[in-house]
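Excluded from the complex is one protein chain; the other protein chains are retained at their positions.
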Amino acid sequence: MAGNSFGTLFRFTTWGESHGPAIGVVVDGVPPRLPLSEPDIQRWLDKRKPGQSRFTTQRREEDLVRILSGVFDGVTTGTPIQLLIENTDQRSKDYRNIADRFRPGHADFSYWKKYGVRDYRGGGRASARETASRVAAGAVARAILGPAITIRGALVQIGPHPIDRGAWDWQAIEENPFWCPDAAMALRWADFLDSIRKAGSSAGAAIEIVASGVPAGLGEPIYDKLDGDLARALMTINAVKGVEIGAGFGAAALRGEENADEMRMADGRVVFLSNNAGGILGGISTGQDIVVRFAVKPTSSILTPMRTVDADGNEVEIATHGRHDPCVGIRAVPVGEAMVACVLADHLLRHRALGGEI
Amino acid sequence: MAGNSFGTLFRFTTWGESHGPAIGVVVDGVPPRLPLSEPDIQRWLDKRKPGQSRFTTQRREEDLVRILSGVFDGVTTGTPIQLLIENTDQRSKDYRNIADRFRPGHADFSYWKKYGVRDYRGGGRASARETASRVAAGAVARAILGPAITIRGALVQIGPHPIDRGAWDWQAIEENPFWCPDAAMALRWADFLDSIRKAGSSAGAAIEIVASGVPAGLGEPIYDKLDGDLARALMTINAVKGVEIGAGFGAAALRGEENADEMRMADGRVVFLSNNAGGILGGISTGQDIVVRFAVKPTSSILTPMRTVDADGNEVEIATHGRHDPCVGIRAVPVGEAMVACVLADHLLRHRALGGEI
Amino acid sequence: MAGNSFGTLFRFTTWGESHGPAIGVVVDGVPPRLPLSEPDIQRWLDKRKPGQSRFTTQRREEDLVRILSGVFDGVTTGTPIQLLIENTDQRSKDYRNIADRFRPGHADFSYWKKYGVRDYRGGGRASARETASRVAAGAVARAILGPAITIRGALVQIGPHPIDRGAWDWQAIEENPFWCPDAAMALRWADFLDSIRKAGSSAGAAIEIVASGVPAGLGEPIYDKLDGDLARALMTINAVKGVEIGAGFGAAALRGEENADEMRMADGRVVFLSNNAGGILGGISTGQDIVVRFAVKPTSSILTPMRTVDADGNEVEIATHGRHDPCVGIRAVPVGEAMVACVLADHLLRHRALGGEI
Partner (left out) sequence: MAGNSFGTLFRFTTWGESHGPAIGVVVDGVPPRLPLSEPDIQRWLDKRKPGQSRFTTQRREEDLVRILSGVFDGVTTGTPIQLLIENTDQRSKDYRNIADRFRPGHADFSYWKKYGVRDYRGGGRASARETASRVAAGAVARAILGPAITIRGALVQIGPHPIDRGAWDWQAIEENPFWCPDAAMALRWADFLDSIRKAGSSAGAAIEIVASGVPAGLGEPIYDKLDGDLARALMTINAVKGVEIGAGFGAAALRGEENADEMRMADGRVVFLSNNAGGILGGISTGQDIVVRFAVKPTSSILTPMRTVDADGNEVEIATHGRHDPCVGIRAVPVGEAMVACVLADHLLRHRALGGEI
């Protein structure tokens, strides 16, 4: 109840600090007899792993995952799955000088006010390193969802530069270091981020996640709406400041007849002529693609000196010299995918509990 | 677990259909010895009540609330508080002709796919009438928060017309039928909505909620972040398609040094020079104003005929003739306030549980 | 989270005080399309209703239940079911003289210490009247379990007089006012209770609940064991002081080979030669009858004067003159059945969620 768990039937709890011996996640509520192995999880962790291009932090974590429980003879047993990732490249000394200073944009101040104590090394528990555990949990969620449901993420904006949605090509996201579906924009972002990094600054971003093949009927009405849970899931990722579904904030400017997605029959099935709903009506999936977007603020750890205060109430200057991502939005793509997978897996089980066909 | 409850320590469960005998909410987790009476709750329900201007539905519900339990001699006893609101102006016959047709933009289709049965009268459980229960729960939440914490909402956009934020005046919101803080824009909205209504159409909107006086330290890290819970709380309100905190989606376009709110000392206290964070860092309140916005899609019930399908797989035409709000965003203002109050009350109790000073 | 809810997927929340306007329960997590009507619930409430013999309280409550939501056209819709029971025969003046005195054996003192305020009329929330809401919820649970699962309760001890288990006859329980399966003992109990009542005293009791037809596989390992949930369910009924499963406390005196229930094959199915396990192994049902027993202390409200203290710290004498059951264990039988039904319904849904066949 102190906030380190996510989900109801498919429920995971993460633990571990950025510079402790290890981080990990225990996943409970996994149905039995699902094939699962360490490589099934590792492939998603590798996607998130730092140090893969000059646009992400140079911290070198192998992020090798070990399954400590819940899997026997290659399949899940229905018992909790503990996934452990050792921390191997901590440089805690980097953080000594900021132990008592509240870095602007970071959780230093609010953790201090809440707990009166904090593991200041690398942000401790507030570090984005925690998201590796989310990605591991997401890999288990995908095992539940099965191959008929695909979840793909793309970076759709860096700084003031959104992609051209007309140029969207899912193939392109594998071919540039940004998971960008617009190949031309990816080149422009590279230049932009180089300039940002040289300036000792950082950039924000927006990510879009699309889930295809989701059956109609997932989501519980009222407070456990599928979009409500997705909003919470994505908003809890480090640095996220906004979440929208389908037409999102754009819907505010639409008229009723523009916004409502009309239905037709095609080959004996209901089809929609548009998807302003983002695949969700009344909190319940319609069978259309589920489309969510979230905004990530620029990395708060920047070389540019800023002014702040310390725990003793002195006004001080601070510049963050550790190894940081100039745009945390890039590595947020696999994290967003994982959180969407976890929400869907949970609601799949919940729907089945009440007799729903899946 | 079927989704009709909200909150952890301060936890309420709503029930009731739009056209059943009554709706209501049972609120559990209320500390004892708080003064509470029916008028304390009624005043907020009156703010949401339909039929107060030509810009909201003409359905006439008195929305009189009765306290059935949990209050004795004018104070809460610590036991669950049942609040009941009778439905008095149902015109169920209005809905007969849509019993088998899936209205575009409504939850008709998704409920049908999920449950195979639904109370079609007025949307049944999916009706925005459910939000009256949220407002009632929010009134109890305010009793927990006390007078030092204020929660105010404002409509900041209708259709393509956002307010001029420079003209923001909290006083103005009580003086126009839109809770609009920009008096000039309120006049323009009146004209706009008249034209929308005459055209048999509807308009979307955006709402901003500001909570002041919230102590630092509320919110649990990682998955129960204060902003995560606010995002879920607001996204689960009918017709909401997006939620953002502080700089929100705008943060994607900022540079690190623009976004990070610097701190200074003033009169022995920490102050921030800006509030891009929206009062929340690392999921925990900082003591600044908490600022959230959400987008509401245009009302899906419109006179303009649209094409859709029915439960038998026929393509049909539909026009909704019932009494509906041309812009549901207006009445969403007190609902948004209520949900923010509920999230804050819950986290206040949670913070106190772990020894936090409040 | 303040304790007025029970269950995870099948989850209900009760509310209401003994002498308020009404009591009730909202049941969430009910699958759609189950036939349900007020008479389906009323029949179980009638079984618990006071005033049916000289051995239960003479308080006259009709306990008529109304379904306010969640049922449409005779079937459940999947939305929350609010069941309301009006209080019609309160005599609050009976309780004025005990408003400030802590009745021994009652919750007066502990509620006072916890809340600093209480609705003293008839025990308020702590009254056994709350169990009517449990019985109503249990009726909904039975609709989920279906006719193949039967849950029957019997009184097996009053005061120092246990039944002769060799004389067990399920038919007999309908033919005496005690739900006693031993017809001869029922006669003896009548005499015993008459003497107890005339003496201004009260008697304890033990109840046994048997659930037949429960499929193997219900229950979650470790902390949500089926027997763990049953123990909690029954221990939370007013006045219960002990719960046991199968051989129960008697198992402490057995040797390993006496206790272990051997298995054989019969007609291609696994059968057990005994049922010391009470139908549960490792927290999971085996397909055998589930057998639980619970002990109820003697009614604390007695005419015999006792000494106690009041809220001001004075030593005082108290005798309870209201209308009370000389043996609350009698009316605890349908309550115990209801709680077992609720636990089984919850675990049935939970098992199905993880892919279990039911």
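The chains carry the letters A, B and C, assigned in the order they are written, with residues numbered from 1 in each.
Criterion: contacts are C-beta pairs under 8 Å (C-beta built on N, C-alpha and C of every residue); 3 or more make two chains touch, one makes a residue touch a chain.
Quick caveat, the model's predicted, so the values are computed rather than measured.
Residue C:242 is the one among C:21, C:177, C:213 or C:242 that touches the chain not shown. For the chain left out of this panel, the touching residue among C:144, C:231, C:330 or C:345 is C:231.
Counting over the whole complex, chain B has residues 1, 9, 29, 31-32, 78-79, 221, 349-350, 352-355 touching the chain that is not drawn. One chain of the complex is left out; on chain A, the residues touching it are 1-5, 7-9, 11, 13-17, 20-24, 26, 28-30, 32-33, 66, 68-70, 72-73, 75, 77-82, 114-119, 124-125.
Think of the hidden chain as still there; on chain C it touches residues 1-6, 8, 14, 102, 104-107, 109-111, 113-114, 125-126, 130, 157-160, 196, 201-206, 216-217, 219-225, 227-236, 241-265, 268, 270, 276-278, 280-287, 295-300, 302, 304, 306-309, 313-315, 329, 350-351, 354, 356.
Here is the rule we use: only the chains that are shown with their structure count from here on.
Taking the mean Cα position of each chain as its centre, C sits at the greatest distance from chain B. With centres defined as mean CA coordinates, chain C is found 46 Å away from chain A.
Separating the centre of chain B from that of chain C, both taken as means of CA atoms, is a distance of 39 Å.
Separation between the centroids of chain A and chain B, computed from CA atoms only, is 26 Å. Multi-chain contact residues of chain C (touching two or more other chains) are listed as 1, 9, 29, 32, 78-79.
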